[in-house]
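Before I ask anything, here is the structure I am working with.
For this view, one protein chain was removed and the others were kept in their places.
So that you can tell them apart, the chains are marked A, B and C in the order they are listed, and the count of residues begins at 1 in each.
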Amino acid sequence: MTVHTEDAAMHGELLEPITPEGRELLRLIETHRPAIAEAAPGNDRNGTFPHDVFDGLRKDGVLGATVPSALGGLGVERLHDVALALLKVAEADASTALALHMQLSRALTLTYEWRTGPAHARALAERLLRGMGSGDSVVPTGVKDIPRDRRLTTLTPDDDGGWLLTGGKTLVSLAPIATDFAVYAQTRVPGERSRYAMAVLTRDTPGLTVMDNWDGLGMRASGTVDILFENCRIAPEDVVLRGLAGEQDLAMLAGQTVSSITMLGIYTGIARSAREIAVSTILSRGTAGAAAARTLVAEMDARLFTMRSAVAAALATSDRLAYDDTGDPQERGPAMMTPFQCAKMMVNQMAPSIVFDAQTLIGGSSFVASHPLARLYRDVRAGGFMQPYTFVDAVDYLSAQALGPVSNG
Amino acid sequence: MTVHTEDAAMHGELLEPITPEGRELLRLIETHRPAIAEAAPGNDRNGTFPHDVFDGLRKDGVLGATVPSALGGLGVERLHDVALALLKVAEADASTALALHMQLSRALTLTYEWRTGPAHARALAERLLRGMGSGDSVVPTGVKDIPRDRRLTTLTPDDDGGWLLTGGKTLVSLAPIATDFAVYAQTRVPGERSRYAMAVLTRDTPGLTVMDNWDGLGMRASGTVDILFENCRIAPEDVVLRGLAGEQDLAMLAGQTVSSITMLGIYTGIARSAREIAVSTILSRGTAGAAAARTLVAEMDARLFTMRSAVAAALATSDRLAYDDTGDPQERGPAMMTPFQCAKMMVNQMAPSIVFDAQTLIGGSSFVASHPLARLYRDVRAGGFMQPYTFVDAVDYLSAQALGPVSNG
Amino acid sequence: MTVHTEDAAMHGELLEPITPEGRELLRLIETHRPAIAEAAPGNDRNGTFPHDVFDGLRKDGVLGATVPSALGGLGVERLHDVALALLKVAEADASTALALHMQLSRALTLTYEWRTGPAHARALAERLLRGMGSGDSVVPTGVKDIPRDRRLTTLTPDDDGGWLLTGGKTLVSLAPIATDFAVYAQTRVPGERSRYAMAVLTRDTPGLTVMDNWDGLGMRASGTVDILFENCRIAPEDVVLRGLAGEQDLAMLAGQTVSSITMLGIYTGIARSAREIAVSTILSRGTAGAAAARTLVAEMDARLFTMRSAVAAALATSDRLAYDDTGDPQERGPAMMTPFQCAKMMVNQMAPSIVFDAQTLIGGSSFVASHPLARLYRDVRAGGFMQPYTFVDAVDYLSAQALGPVSNG
Partner (left out) sequence: MTVHTEDAAMHGELLEPITPEGRELLRLIETHRPAIAEAAPGNDRNGTFPHDVFDGLRKDGVLGATVPSALGGLGVERLHDVALALLKVAEADASTALALHMQLSRALTLTYEWRTGPAHARALAERLLRGMGSGDSVVPTGVKDIPRDRRLTTLTPDDDGGWLLTGGKTLVSLAPIATDFAVYAQTRVPGERSRYAMAVLTRDTPGLTVMDNWDGLGMRASGTVDILFENCRIAPEDVVLRGLAGEQDLAMLAGQTVSSITMLGIYTGIARSAREIAVSTILSRGTAGAAAARTLVAEMDARLFTMRSAVAAALATSDRLAYDDTGDPQERGPAMMTPFQCAKMMVNQMAPSIVFDAQTLIGGSSFVASHPLARLYRDVRAGGFMQPYTFVDAVDYLSAQALGPVSNG
């Protein structure tokens, strides 16, 4: 008789970690959950960052969870386990999870760089990862250019063999405690075609300004601010050049997936939390017998199960392909991104609907600002805006996968 | 570095078999798909059973796929693989898949009986399984009493140590080629409490009438008829007694899950087929550029992915628990049934919506009776009525799991 | 104190006629509803046209309901009243309503022609209307060219001052008892630009073939066939020329709205009927206490109310503008079409969902082909395909109204 391992079932619903390292990470997080939950309401109200919480996470090694153990980290490398960890944090506070995600996903992509990149990139990655592993370094990423002026963030050669970084990035979560920033930019070198590049700079770099300007509808404790660059000098070894700007490179979808897919755990955690609050409230009130209450709870549980399953399935594909370099990178990119986008589209629909129904179940008391569901209602809306992609862009991406580009239509 | 097996990803979306036996079953089915697809329109129109198709399946051992190899079958035992096989058949014809499901799921539950039942039940199971393994026996089940008279199907003692079966069952798919029937009944023994029982009788049993009365909105080729019993004599060794009638036995939910969960593959297959027809049609027409077309296709693909993931996750849990006798049976039952019902609730919502949207994409031509989507539109509606449970009953079941019984509300 | 008339409330939900003529039409229909309902199952099964029903409607003047009383008709001219009449017929049989719609909407547009058209068109309209008013004439329209060959239906000059009609039309409901056909075509005159035109021809015109080829998923008794033209001679007085082909003429949206908007009543009637069947069934079974049943019924009733209100509002706008020639015709067209399309988009979503939920409420018995809900499930799907517009085209139309054409985007 075939041996039936527990493995598949555990994957299938994003309920259990699948590696020992993931299990250890969850154990650590469990010890911090009460403090995270306790700090959440105040930081949400005031839009302040949970410094104490992150001090605690740092001391216990959580900020280095996805750093390889050889470099001082916990060595969690399965996206499934990272997403599950973020889910558990998000059940206590989604803002904290969003900020933590910045660090955990950064180490995942740096590890890939460290394992497979050119020597130069490997050295940079190793330096950063060792810092992250010891808890000394916190390295959020700046992906999105500040929209107002739509001025791209650029790297121009300085007079010394290095680079000058100018521009700005928005929505940089975790910035309040950042020690370094990893910034996506484009080169501007006279006589050469522009290239994509990642530049790393320390927080004390002259010309760098870290704003304190986050005032979101939700995710208010995530420290998601703008950072500005004014001729920041970057040493040549702190810049990794990539492909030519403007050329579509489907291979890059793999890295984008790794960077972002674990955020699906956050919105799953929000939905779980909302469901728990609603169910426990109506049970304690004795209103769980109402016809609509029973119907809504059944439908919520079915959706929650489905959402967890879809997220777990997308994570499983990414986990399978993330370290698999054997295939065509131009195929691997979409093979990772497409399940991610399918799951994200459903999460962005189902998670808000579960929070909405949770409020419906318990009524007007959830409309008071201090009610936990009021925070979840605001936090959960962030999911639709996480890159990649928004709904509008996801329709373009997925329909192009199925139907080809519009011009073929 | 951790070894990343393919396993999880393959489970995650119900795309690939997970055992060699499952792979062999899929290979066999692939050879029959053209014939199944070809026979489908005519049998749908006329409400006739695909005898030729089933002759072919029998010859190739597909009708014994889930019989243990020791008893002459293919030995497929993972529910995942069975569901995937039914998905593939359903892509060609859902009626054929529904009828085939009867045989495949029967052998699964008989195998469980053969492995874990009392001696008497094991012997009966072995006899039936050997017949199914060789292709000689086709054994659909009669679960649902004929609703009109709501007269229960009963077993009363005959004068000879055996039983007399009286009553009738409805919605017995696969009946046109049945050699035997497995019938759920209740005993009526003077002075004893009534018990649940399974009675097995051959098709030529005097008093048995197999009607030819199926005329469904859809699933018209599934041979889903009524069978009537008028004092049919059943030998004592062909009856397996179970628990006391009227007592709730949560352990029975495990068997019910095994019997029915693989049907989720059928509705997933219908949805996939509808999506393929729609996409290929608009591509061939050159209308794939319309805004609504692109939006609908992206949303369909996201839902299809999600549905597949939810089904795969529910199957994974059932596969893990199906042969696991170590826990409390009263807990195992709900642990299998709850994910099944969550997945079923979503499938019963998403699969019809995908077929609906597929018709929307290609317009009025899909409203002609002979169009493949017209058949899928009718077939897919069956999903909501498959036991266990309908939506109304599933709300009762799931809400009781979450909230306790109504009286607690 | 302001006088509060009953008027608004009656409009608001498509429940009562708003003119005496409308009331008389409803009275007449009420007398035929039992016969319509009785004939429905058989004609649905066999795909046959309800000749007896239409004989009865003709005798009572229903086929001339929308002909002005001066020309022998009942003089019903409010679209609201026509839609309500079709709703009532559709509650008994949707196919009959769809066929009847052909005649009633034809007389409405001919009446407009008779009142406001050029002398030539007035004469043609009057002749047809008198025939329709007396019950002698039945005049369905052919709008949609047969899709296979996509050959346009054209009028070329004959050698005698008249025209030759060649081509074919599909989805011509009511054709089995048609005495004449009103056919949309384009002129092909050497040296001239092509024009839109309406040609009227009698059923016995040489070269005209009325097929008997309707075999729909639903609406099977509507007599919706193809008609073919092979050099049919049309007298010059039986052709009305309109604008230049290929030029967008927003004014034409007014006539298209009048021709089609009353069909919304049909799908409202189907939904009402489905709701009634479901509610009466669960009441008679004693299963109306289930949590999901109560939730579904409440939601169905809310949707049904909403659908009726949206349809009534769109009809009110059309009724206000239909005979109002004072404004800019290029504005009147969209002012009528936009509310119609908004209402239609919701009807095409809500009516099927109500039928779906009705089946969910009563379960598997509604999956038998002979169950009334099985017919409604098939019939209601037609709504999405009625012109103008399908969902895909409606998105293009409505988004262009809101956002301008795509190139502006």
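Everything below uses one rule, namely that contacts are C-beta pairs under 8 Å (C-beta built on N, C-alpha and C of every residue); 3 or more make two chains touch, one makes a residue touch a chain.
Worth saying up front: this structure is predicted, and the values here are computed from it rather than measured.
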item	value
Candidate in contact with the missing chain, chosen from C:D44, C:D60, C:D180 or C:D319	C:D319
Chain not shown: contacting residue from C:D44, C:D60, C:E77 or C:D357	C:E77
Where the missing chain touches chain B, by residue	290-296, 298
Residues from chain A at the interface with the omitted partner, ascending	147, 171, 215-220, 287, 290-293, 295-296, 352, 356, 359-361, 363-371, 374, 377-378, 381-382, 384-385, 390-392, 394-396, 399, 406
Interface with the unshown chain - residue positions in chain C	1-2, 4-9, 11-13, 18-19, 77-78, 80, 279, 282-283, 286-290, 293-295, 297-299, 301-310, 312-314, 316-317, 319-324, 339, 341-343, 345-346, 394-399, 401-404, 406-409
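In this text, only the chains that are shown with their structure count from here on.
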item	value
CA centroid of chain A to CA centroid of chain B, Å	40
Averaged-CA centre spacing for the pair chain C and chain A, given as whole angstrom	53
Chain A, residues touching no fewer than two other chains	290, 293-295, 298
